[in-house]
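Yeah, one chain of the complex is gone here, protein chain that is, but the others are all in their spots.
What follows is chain A.
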């Protein structure tokens, strides 16, 4: 019997495990995937000429095993080990309504491959549902999360600068990564022409200057290699493997079991409380049960919904913690796809090192009040860098010495912006268990129905126009533009399938991420999100995980769960 079980070792589960262990709870971490060794299992040592098939995954393999995962920019031969084979982990979507579920099943989950952009939600984000009536109100406000943002940022290490923007709260930052000269020009032009907009350096979970608590965990300063998605042997960005799990491990309170696929959560029919979880061994396919006083479900937004739905029993025919019928509903991602690039003039300077970060333009629409024809808003990620050799070589015709001579030199400044928009919660966007199909472990497959609504599409359109206008204001000549929205899911910010709320009739979790129906069950990954904001969400999952771990351990102490 453990004090706590954490299901999933990714971004959320890693922090939950650390916090529970540090609070003295004997904690079992269950991970469905294989064990990965920090450092030894990474490919970050591979030089460009050592990459298998020049970094390109064989096309037949992509088609057969990775038809969904291949859509993600980070898939290459150096990261291939981190993506699920879609052929082995199928799910269904309705005809013509694709959803791209991008994931990795291994120790650390997607905390290894993530893009490391790290932003807080603001008071505006946490009151947006209340403001316009879409979705239900969040049961928490910014002040509830702020101390936990502080704590998590300090622990993981976030590079960034304080900007004093109400819609993107400041935080506890390590030194910022400076802008290129092209970016400084771009920032000046945008801020002059659009007084409501700010161009800031991206905030990212990298150690620009490790603090003693990072060094203690064996973490090192960022080397500016931009090989991060392969896993970083320097431990310079936050992942479960470099950071949260080692912190949990050193307390002596963590037990880690990999290759353990959680099938369902077991409850006591008399009390309605969770008593443990039932797992299927990935390799032997044998079932086992583990028991604990409290359970943290951190299997990722869709994975956690699957576990809840599959924990159906006589008392809970719709699935566990689902008296509200909200489990699996309100699936959101960020509106993502519109991208613009352009060539611009700038000073005769270059840059050295590969900065694993870029520019960020925080949301500026409907900030103070609702004043656009559409709801909510969007932000941009981007950068202004010298065009690299491949673009220079391919930009215009040329062969022989001429081609070599041109490609030898850094190209012109290229500005690039991609939008990330807030997607509205919609109860019809949902995951359900397939009526008959099961996976090779006997677990029901998922059916995912998710599509962009009119407001989401409207954001995509204005995003594109704004990006073009900002590039033009900086004097850029547009060389590439697309307004096409990617299928939902490809923003890889899926969330919302077990939302928080004050009312058990309309929500799954209370303000402590505690299931209304099952007091010793906490869900602290993206499933808990009530609205999506437009910021990259992982920091919020980690803050909720730390906060819920505190409350759960207090409730245990007090004997109330």
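Things to note:
By definition in this document, a contact is a pair of C-beta atoms (placed from the backbone, for glycine too) under 8 Å apart; a residue touches a chain by one contact, two chains touch by 3 or more; residues count from 1.
The working rule: contacts and distances are computed from a predicted model.
Selecting from "NADPH-dependent FMN reductase-like domain-containing protein", "Septum site-determining protein MinD", "Amino acid ABC transporter permease" or "Gluconate 2-dehydrogenase subunit 3 family protein", the unshown chain of this assembly corresponds to "Gluconate 2-dehydrogenase subunit 3 family protein" (UniProt protein name). The residue touching the chain not shown here, chosen from A:28, A:84, A:156 or A:179, is A:179. Only one residue from A:87, A:162 or A:226 touches the chain missing from this view: A:226. In the full complex, chain A makes contact with the omitted chain through residues 39-40, 43-60, 63, 77-78, 80-81, 177-181, 209-210, 215, 220-221, 223-227, 233-234, 348-355, 383, 385-394, 396-404, 407-411, 414.
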